[in-house]
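Shown here: the complex without one of its protein chains, the others still in place.
Residue numbering begins at 1 within each chain, and the chains themselves are lettered A, B and C in the order written.
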Amino acid sequence: MSEGIKIATIGGGSSYTPELVDGFIKRYDKLPVRELWLVDIEEGKHKLEIVGNLARRMVEKAGLPMKIYTTLDRREALKGADFVTTQLRVGLLDARIKDERIPLSHGMLGQETNGAGGLFKGLRTIPVILDICKDMDELCKDAWLVNFTNPVGMIMEAVNRYSGRKKAIGLCNVPIDMQKAIARMLNRPLEEVYITFGGLNHMVFVTGVYVDGRDVMEEVIDLWGNQSVKNIKGIEWNKGFLKQLGVIPCSYHRYYFMGKEYLEEAIEHYKENGTRAEKVKKIEEELFELYKDVNLKEKPKQLEQRGGAYYSDAACNLICSIYNDTRDIQVVNTVNRGVLDELEYDEVAEMNCIITKNGPVPVSVGKLPKAVNGLLQQIKSFEIAGAKAAVTGDYDKALLAMMINPLVFSQSHAITVLDELLEAHKEYLPQFYRKQ
Amino acid sequence: MSEGIKIATIGGGSSYTPELVDGFIKRYDKLPVRELWLVDIEEGKHKLEIVGNLARRMVEKAGLPMKIYTTLDRREALKGADFVTTQLRVGLLDARIKDERIPLSHGMLGQETNGAGGLFKGLRTIPVILDICKDMDELCKDAWLVNFTNPVGMIMEAVNRYSGRKKAIGLCNVPIDMQKAIARMLNRPLEEVYITFGGLNHMVFVTGVYVDGRDVMEEVIDLWGNQSVKNIKGIEWNKGFLKQLGVIPCSYHRYYFMGKEYLEEAIEHYKENGTRAEKVKKIEEELFELYKDVNLKEKPKQLEQRGGAYYSDAACNLICSIYNDTRDIQVVNTVNRGVLDELEYDEVAEMNCIITKNGPVPVSVGKLPKAVNGLLQQIKSFEIAGAKAAVTGDYDKALLAMMINPLVFSQSHAITVLDELLEAHKEYLPQFYRKQ
Amino acid sequence: MSEGIKIATIGGGSSYTPELVDGFIKRYDKLPVRELWLVDIEEGKHKLEIVGNLARRMVEKAGLPMKIYTTLDRREALKGADFVTTQLRVGLLDARIKDERIPLSHGMLGQETNGAGGLFKGLRTIPVILDICKDMDELCKDAWLVNFTNPVGMIMEAVNRYSGRKKAIGLCNVPIDMQKAIARMLNRPLEEVYITFGGLNHMVFVTGVYVDGRDVMEEVIDLWGNQSVKNIKGIEWNKGFLKQLGVIPCSYHRYYFMGKEYLEEAIEHYKENGTRAEKVKKIEEELFELYKDVNLKEKPKQLEQRGGAYYSDAACNLICSIYNDTRDIQVVNTVNRGVLDELEYDEVAEMNCIITKNGPVPVSVGKLPKAVNGLLQQIKSFEIAGAKAAVTGDYDKALLAMMINPLVFSQSHAITVLDELLEAHKEYLPQFYRKQ
Partner (left out) sequence: MSEGIKIATIGGGSSYTPELVDGFIKRYDKLPVRELWLVDIEEGKHKLEIVGNLARRMVEKAGLPMKIYTTLDRREALKGADFVTTQLRVGLLDARIKDERIPLSHGMLGQETNGAGGLFKGLRTIPVILDICKDMDELCKDAWLVNFTNPVGMIMEAVNRYSGRKKAIGLCNVPIDMQKAIARMLNRPLEEVYITFGGLNHMVFVTGVYVDGRDVMEEVIDLWGNQSVKNIKGIEWNKGFLKQLGVIPCSYHRYYFMGKEYLEEAIEHYKENGTRAEKVKKIEEELFELYKDVNLKEKPKQLEQRGGAYYSDAACNLICSIYNDTRDIQVVNTVNRGVLDELEYDEVAEMNCIITKNGPVPVSVGKLPKAVNGLLQQIKSFEIAGAKAAVTGDYDKALLAMMINPLVFSQSHAITVLDELLEAHKEYLPQFYRKQ
């Protein structure tokens, strides 16, 4: 990493990229990125150029010697990279629309990470990520893979099980959003609040909050009430329930503990306005209109309103800490290594880690309550089953993943939805069609 | 146990009692029961007398010196007993009707063991069972408690946690029904088939089947298809799913893996015919009409058509094996003692045990697949939360039990159903109304 | 197993064989052995013939149609066998003499199972046993391997890890001797006392004793005092220590808890009379003199005085239970399968099992006390390290096994003794000399 850092960003044409560029610019002092390679596929070429040009204008305005490359040649981008970030979307937003529409049409929450929709996003994405890992072994063996493509949990479990790559980290913005919300509630700057997180991606819990060396968890549980991330409808948690639980669930837990409420709302909303994916598609189009403006030379404010804000900034922050061996605490997805007793030694967890030059090292976050262990195990086994289905292309293994997902709850619907999604995504699931 | 055995049966006025009496008569050679005390409460006095008289006629016909006592004085019955069986129903069938009707009216499966209905059956029953344990400590310290009152899992977990009684066993007829079904499929007598069971009550899995020293599990999974116990609508399991699972689920698993199917069917059925509980009530009335007949001197055939057949026979069998130290294998609910790795050392499991004079000793049944572990943990934590709510009478703890039950899936409905059931069963839940 | 049973006994020329033959004769009704193949190697041919002829006279006297074969062709003996027993001694008693003499000459207990001597017996024997397993896969795939060659623990761990053979059981007479001793103390017939054993071979503990459904462990601990198996000098256990321990150690535990006493005695004895092995050699010679007598037509009484009595009878008993699917309880060495929490799921343990047609199934024996866990882990890791050294022939791995053995306690002596034993047994350890 001596002569400045080379970053390769797969899915570089994403609307999130300006945040990533902004993050590198802000940190240039500590993290001297000399080359940023934005990689995309043929279908994304147009967007890639728009984003690439905006990035170039941003760098120019900042007056930094950072070079922006745009390319469709992934292998060239990977060659000699120090860090590889993945923010790709196989099948683009149209695929996500199907992930949501088809389950909903059978009265089932698709849920783009830990539901039927998330399973299919995983089935489409995992083979591509494993391919990237293979290329990295060849072209940039010592580089870190920083993945923030969903479903992060399933993808990281697949990388962990089916690639030899140890240098891989999964990232999500849910923990940082919760941290900010808790600090706000306590009227404290973020760095004065010590918060422990444990669980899985989109299934993470706050297990402890400390201020001035005092455990303030009970107080925070009382305050928690109304918090939610932007892209999930806010429904208040019952305080008595939270007190009994003793930990703070994340927004995505509402899909399980308030499943009926969400389902009703989703069905109604779907009838009137289409799926969340369709809304996102519209927002994206608007963003790209903005990006085209040659006078725009910085990350536009509107990007923050898109769900998933801070993802890219979290990625920059993580990369910066690895590069500088800062040993600060961040919440990432990595191999548990015995720290969360509820999971096996080698399973991927989302938890507090210190970030060292040798990567994230998990830190004790206490025990999860027995009352949430069942759900945690269900999702972990869903991730494993999904990863296995993705690499084998075996129908029955995909059915197993569907059946054990708590949002499915029906054998007949599991089969119907599985069949329809397999058909709808045929193009992106060659592994399931190899023998036919 | 020298001068012949004394048995006390709490809930002796139950329609199941003739099977129990029949079981003792059949085994008299090996299990010389001299006194059978049938105990009931004031409201059950009439039925108790009908059943008591039938029992006396049965014994007389068999020509055995077994004395049948009927009494409302539980303590007298317990005094010096060798075995105490519990088959009581707090609030009678009318309570069960509410357990089913109220959840269903909000689109939720009540499920009389591992659902909202089961929770309330537990809340009503656990204090009574713990009271019996206290009396036993005083009046028949060395006696065994054999419980086949549902929810068996939650009740045994409560006995295990909140009474000092080690000599307590929970019984269910699901495993013996599955054993018979598998033996039938394989065209073999029961004793030639070695079957391993592991899990929780009404959440038990067949983990292995052996014939002639050969593992025939795959064959049995192929054959399994259509089996069901009588009181659960038969829906076929998908073979591909079962193969991936690698174990055979019990009938009650359908409530989770085919939840929507069951719910639709239950709602429809409920509209037309009322709940299962109402049907059972009618069957019971017919049985008691039969029992009154002074010419009836044996267990009537009709009893076998009632769900729950073989429960009582299983109890006799268990008692006989303890008494004779036979060390044969039976499937019962007892403390796991490290054998099922998925559960803690001190948690109650349903599994193969050898039955010794010192009670059941768990036998290795292999590992459960990861894919079912989440559900298992959910139900175990539900049992624990329910038991804790039952002994404390704490509203929030009852809400926790509701919220983590996989059949509930809605915070708002959890609260509504909880409130309505608490109100409906007010009379039988004094622990929740103490302070008000 | 249709046309009567074929048994192959590797090391058939052993002085123990008459007990084995006697065991088969006694059980002929239930266990119709038609062919018993005694196999040995060239060096053992003379003894093999003596033993074979005695066996033939025994069978003839019993009037049974059991054929005795003696052969040096192991593969012919294995062909189509139903059970294979192994009681071989690579390097004969002369090797054992070295196993004891060399460590003692450096002030170290050799100990023929869990000490430096046992390590070398394992290094010599494991490759042979693994070879037998390979032959069995080819020639008698469904046969059971019943091993009572020491070190049983290390050998079974090797079979478990380095052969694919699941049908393999290790046997020892220590548990049956302890059972008999305890029953005698309690003045009860063996079958009325229920005893639980848990641990490793020659490192097994009695964890519970029950009579008439009562836990009499405390009473037995009080009585235990003076018991020992014949070939270990009796030294009384301190009662206060045993009470604190809460379990009953076996005789071999004295090597660790009374190591200095044993060592002094062994060194003194060694100066005066040579090693235990040398004494055994003399006894063996006397036995073979007896065996030659053509008038001897039964197992001679003198054999019982040889340490290791009942080993062969235990083997017959085990074989008989497998054949008849009796599901009775025996204490054997098999894969733990989660029952002993102190060991991993896949590690070999010595414990209560029910013996079925599909082999032994471990039964819960409770928890071992924390105070003995360290020693247990040391020996288990010694077994694993020894097995690994045996299959790889790696010097450092053998050194690791030496260093972690609690009887060694010295790096410099570990190296010296290792080097001298490697040299002394050169002929039988080709795996360590391959590259030189």
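Basically, a residue touches a chain if its C-beta (ideal position, glycine included) is under 8 Å from a C-beta of that chain, and two chains touch if they have at least 3 such contacts.
Everything numeric in this text was worked out from a predicted model, so none of it was measured.
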| item | value |
| --- | --- |
| Displayed chains contacting the withheld chain | A, C |
| Identified contact with the non-displayed chain, of C:E3, C:D29, C:E272 or C:D396 | C:D396 |
| Given C:V59, C:V216, C:V339 or C:I384, the one touching the chain that is not displayed | C:I384 |
| Omitted-chain contact residue, chosen from C:K180, C:K367 or C:H413 | C:H413 |
| Interface with the undisplayed chain - residues on chain A | 142, 194, 210, 212-215, 322, 325, 327-329, 337-341, 345, 354, 356-359, 361-364, 366-367 |
| Positions on chain C contacted by the hidden chain, ascending | 107, 235, 237-238, 240-241, 243-245, 256-261, 370-381, 384-385, 395-397, 399-400, 403-404, 406, 409-413, 415 |
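The rule is short, and it goes like this: only the chains that are shown with their structure count from here on.
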| item | value |
| --- | --- |
| Length of the shortest touching-chain route, chain A through to chain C | 2 |
| Chain of greatest Cα-centre distance to chain C | A |
| Centre-most chain, if every chain is reduced to its averaged C-alpha atoms | B |
| Distance from the mean Cα position of chain C to that of chain A, given in whole angstrom | 56 |
| Centroid spacing, where centroids are CA-atom means, of chain A and chain B in whole angstrom | 45 |
| Multi-partner residues of chain C (at least 2 other chains) | none |
